[in-house]
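Showing chain A:
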Amino acid sequence: MKAIHFMIIDYIKVKQQMYFMPMFIVIALVLWGNGFSILVPFSYMMCVSLILATAPFGTCKKEDAGFLVLLPSTAAHRVIGRFLYGMSFVGFAVVCSGIFIAFYQMMEKEIEAWTIAVSLYLLAFCLLMITVEFLILYLVGENLAPQLLGIVRVAPGMGSFFAMMYIIDDVGAMGKVSMARDMGGEMTQIGAIAVAAALAIWVAAVVICVKVTAKRDYV
Partner candidate 1 sequence: MKIIISNQSELPIYAQIREQLKEQILNGQILEGSTLPSIRQLAKEVGVSVITTTRAYSDLETEGFIASMQGKGSVVLSTDNNLLKEQSLMRIEEGLTTAIETARTMGMSEEELLHIFKNLLER
Partner candidate 2 sequence: MELLEVKNLSKHYKAFDLQNINFTLPKGYIMGYVGPNGSGKSTTLNLITNICKCTEGEIRINGISCEEDAVAYKEQIGYIGDEFYFPNNFKVKNIRRVLQNFYPTFSAKKFDGFLQRWNLPEKKPIKDFSRGMKVMLMFASVLSRDTKLMVLDEATNGLDPVMRTEILQLLQEYVMDGERSVIFSTHILSDLEQIADYIYFIHQGRTVLYDAKDELIESYLLVKGEKSAVSSELEKALIGVIDNAYGFEALLSSDQAGLLGTEFQYEKPNIDQIVVHFIKDGR
């Protein structure tokens, strides 16, 4: 419960950035409406999540410790709260994607199995990215200059998005779609395993970060 309360604190800390959320959704819809594959808005939402998920790190100040660290809690509560906050954006992106798919079906367009499989890879990749980012920010974040911190926060999300665009284009262009279509069922299974593995790594990262912060000052 205390971890959830810390998650709420993070939301309050970055609420100004939250106001952009509807705009991001609109952009995603526009991208989709322009005839791109459904994977484009997916990867766009993932990219946005990646950037917003690390926003509280940018607002951390030493002075705030007098309030936040003193709230009756352990390092575990605080770290888990931050991780849950990050995860909530991935969850949000997944829910948005679900809604897109629901719309898709309402318009009676067929969703190919391979699209689902690629979405799962995308999700697994996104989880992994978030985990790596959190690890970096927790392990060395306090020593980074603000500009560098900004790059660490934003670059992975942007990079992933453009990489995805390229891959999606590539997959379409090279006619590998049919191949992917043939092995659709298997691919989805592998995708699910990838997501599960990414989640396991995420949990391991939480444990590591709790251990590290327990000995740190001001966190």
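Quick note on selection: all candidates are chains of the complex that A comes from, given by their letters.
We take it that a residue touches a chain if its C-beta (ideal position, glycine included) is under 8 Å from a C-beta of that chain, and two chains touch if they have at least 3 such contacts; residues count from 1.
Since the model is a prediction, treat every value here as computed from it, not as a measurement.
One chain among 1 or 2 touches chain A in this complex, and its number is 2.
Within the complex formed with candidate 2, the residues of chain A that make contact are 2, 5, 8-9, 12-13, 15-16, 59, 61, 63-74, 214-218.
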